[in-house]
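Apart from one protein chain that is not included, each protein chain of the complex appears where it belongs.
Labels run A and B following the written order; every chain starts at residue 1.
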């Protein structure tokens, strides 16, 4: 129940982030729904395809599609109020990537993958929806340019495999790793921490 | 034989729509072929990947690749005459999405999916090729912005599941649903019906 709640909150946050980008591009209702759906379900879809878990997760349970449809309809009806929700949305989104990362890692473990591949799979689950959203809207994906985002997922994934070596039970390690992803992202945004600049000519981008 | 004819006509129409977009971007012969191929086969490919039907359909029967190659070569040879065919192409394309929608729904049913997922799968089969075409040509997919297109597929899919509850045989329901998709699209284009505008500031896009 706890997991489902977080999962649904994450789905809602991802869906609304899709709605916001799609509305900037002035897409029609169907376009907005697709972008929202792809943002919320795209990461899990690629994860399931890569490890061969088909039909993919969202096809096996209609709760995701229903949740996304409701999120889209509400967002459109309340479009002039969405800016008040920006902080809550950021929080859901951050909780969402924490959970999605660990869900992806668990699926990787159950497919017998190496830890480094599990972490990649978790990061894909958390981040690829946003990448697809940006590609469909004809933008260079924002996570390639700004902020600690995927990096939080990767560090949280590494933390999980370290914690599994500790006396902690797997459940605790799981929850601690989710918290780690969330904490890293919150701190990075709060203190404006970004990846170090790698360009010699200065940050003119 | 009937189905195969429609299927091939749909493939030709989708392929030529790919050629037209690719030639606007002045791609070379190979680029045009790939865009045509992706437009015609992309929807079925994503459908097969999502439900795990691999190798995907076009890999198991060379008729699609041969058809697309011939359509591309003829389109290039007759490029100054293509505009005369615009009405026929629109008709093939419309018949194509009708058929592709129902093919996708049938595949969803045989994979044991819920009706809502079958409809999603049918819509993906009919529409995703055009989405890929636009992404590869660096455009925001046209179906997110204009016209009743995916909506016709969705309504046709809903119609199919309603008709299956009726005393009609499945074959009749199938054909009626294809006709429904085609009719909705034709009426929408004829009477310039679009999805309702959802933007408060007026339709400046």
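What we mean here is this: a residue touches a chain if its C-beta (ideal position, glycine included) is under 8 Å from a C-beta of that chain, and two chains touch if they have at least 3 such contacts.
Predicted model only: the values in this text are computed from it and were never measured.
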Practice task
Would you indicate which residue among A:63, A:140, A:168 or A:187 is in contact with the undisplayed chain?
Solution key: A:140
Exercise for the section: Could you tell me which of A:63, A:78, A:114 or A:187 touches the chain that is not displayed? Expected result: A:114
Completion exercise
Contacting the left-out chain: of B:135, B:158, B:175 or B:198, that is B:135
Fill in the blank from the handout: Hidden partner sits against subunit A at residues 49-52, 111, 113-114, 116-117, 120-121, 131, 135, 138-141, 143-146, 150-151, 194-196, 198-200, 204-205
Completion exercise
Against the hidden chain, subunit B presents residues 22-23, 25-32, 34-35, 45, 49, 52, 54-56, 59-60, 62, 65, 76, 79-80, 135-138
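In the analysis below, only the chains that are shown with their structure count from here on.
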Handout entry: Size of the rotation, in steps of 5 degrees, that lays the CA trace of subunit A over subunit B
Key = 120
Handout entry: Length of the line joining the C-alpha centres of subunit A and subunit B, rounded to whole Å
Key = 30
